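Dropping a structure here in structure tokens format, bear with me for questions.
Presenting chain A:
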Amino acid sequence: MPLSRILGVLTVSALALTGAANAEPIRIGLTLSATGPAASLGIPQRNSVALMPKQMSGQDVEYIVLDDASDASKAVANARKLIDENKVDVLIGSSTTPAALAMIDVAAEKHVPMIALAASAAIITPMDDRKHWAFKSPQNDSLMAEAIAAHMEKAGVKSVAFIGFNDAYGDGWLAEFTPAAARHHVTITTTEKYARPDTSVTGQVLKMIASKPEAVLVAGAGTPAALPQKTLRERGFTGVIYQTHGVANNDFLRVGGKDVEGTILPSGPILVAAQLPDSNPIKAVALDYITRYDAANGAGSVNNFGAHAYDAMLMIQGAVPAALAAGKPGTPEFRAGLRAGLEGLHNVTLDHGVTTMSPTDHNGFDERARVMVTVKDGHWALLP
Partner candidate 1 sequence: MIRFWPVLVIIAAFGLPWLPGLPLFWVTLGNEIGIAAIVATGLVILTGIGGMTSFAQASFMGFGAYATAILSTRYGVSPWLGLPAALLASGIAALAIGAITLRLRAHYLALGTLAWSVSLYYLFGTLDLVGRNDGISSIPPLQLAGVKFVDVRQSFTLIALALLASLWASRNLLDSRWGRAIRALRGGSVAAASFGVNIAAARMLAFVYAAVLAGLAGWLFAHLQRAVNPTPFGLNASIEYLLMTVIGGAAQLPGALLGAGLVVIVNDRLQDWLPLLLGHAGNFEVIVFGLLLVLVLQFAPSGLWPLIARRTAATRHTIGTIALPKRATPAPGPALEVSGLRKRFGGLVAVADLTFSLSAREIIGLIGPNGAGKSTSFNLLTGVTKPDAGTVRLAGRDVTGLSAPAMARLGVARSFQHVKLAASMSVIENVVLGAHLRGNASPIAGVFRQDRAEEAALFGEAMRQLERVGLAELADRPATSLALGQQRIVEIARALCLDPSLLLLDEPAAGLRHAEKQALAELLRKLAAEGMAILLVEHDMEFVMNLAARLVVMDFGTRIAEGPPAEVRRNPAVIEAYLGSAA
Partner candidate 2 sequence: MSLLEIDNLSIGYSGIEAVRSVSLRVEAGEIATVIGPNGAGKTTLLGAIMGILPSTGSIRLNGESLTGTDIEHRVERGMSLVAESRELFTTMTVAENLRLGGFRLRAQGQAALQRGMDENYALFPRLAERRTQLAGTLSGGERQMLAMARALMARPRLLMLDEPSLGLAPLIVRDIFRTVAALRASGVAILLVEQNARAALAISDHAVVLEMGRITLAGKSADLAANPRIVEMYLGAGR
């Protein structure tokens, strides 16, 4: 049988298969880094799935959660599996920037919207055909980096030493913070790296102290970010220490103890939701999530990362009415409608801020999405 004929026959039979779905629930597929180095991000995100609504706009919603072990190729495989096997309408994930970057192409190829839970602005900028289908719920690193640099300038800090994770998180922060610091006339005296499981950062800390900075910025996530700070204090550094929003959970306070008192960091408002003025619409949304998360996972267990996943769901919830108008769940029309709906979100309040998306901005946060926070008496305190 000639090859062209075989291909012809096969193509016809493949075509017969498509377009069968109807009256389906809305399927949301998540690939999260629930194991591996980014597990401290992925686990609260997975825990948040349990809090998500089972219905949106009267439609049943089904969540399918997969673990990508913090591995980009696994995340891509998961994305394909969720789309091809589970027929999801929208993807959420993954937790880290490299994994989210790798998923963009699958989303674009399959015409399925995805909402990344990673911070790097590179996921959605510069906007092009590939990123047409990509959205993201965490604030851009640049927004946070800008806030830190601005705070430094306001506080009269002229020089800062940088120490970050030797991975995408640390790299991303360094890339964003360097221009932000320049804009606010802050010099970076030295940039150091360390690995998440390192047992000692004495060498880096000595190098930083030797460069005589007025402040230090630690770009790490979760408890590992406490190590440089503890070592700095141990070695007698008395300047201000800035952290990133990646540390915003209670484990950081537990491990950091008295050494993290006075730390300054930018964060989503959720971290200090109770301290927000009642006029802030975010307060109610965030407190609702916090209450339910803590009820399910133990008091004080809430953190920023879980809320990013929850925010992704809130974004979808906001876009579903538009999508339903375009088509039934499970159809390409629905997915396209969902994408358009996400892009059309206007003044939607999330745990981390208020988003207004546009064809060029698939994150949509403004200044309301970050507050400056400090650690006072072992608790997070909102800075005016």
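In the analysis below, a residue touches a chain if its C-beta (ideal position, glycine included) is under 8 Å from a C-beta of that chain, and two chains touch if they have at least 3 such contacts; residues count from 1.
Candidates were picked such that all candidates are chains of the complex that A comes from, given by their letters.
This one's a predicted model, so the numbers in the text were calculated from it and none came from an experiment.
Looking at 1 or 2, the chain of this complex that touches chain A is the one numbered 1. Those residues of chain A lying in contact with candidate 1 across their complex are 3, 6-7, 10-11, 13-14, 16-17, 34-35, 46, 49-50, 65-67, 69-73, 76-77, 80-81, 84-85, 97-98, 101-102, 104-105, 109, 120, 122, 130, 166-168, 170-172, 193.
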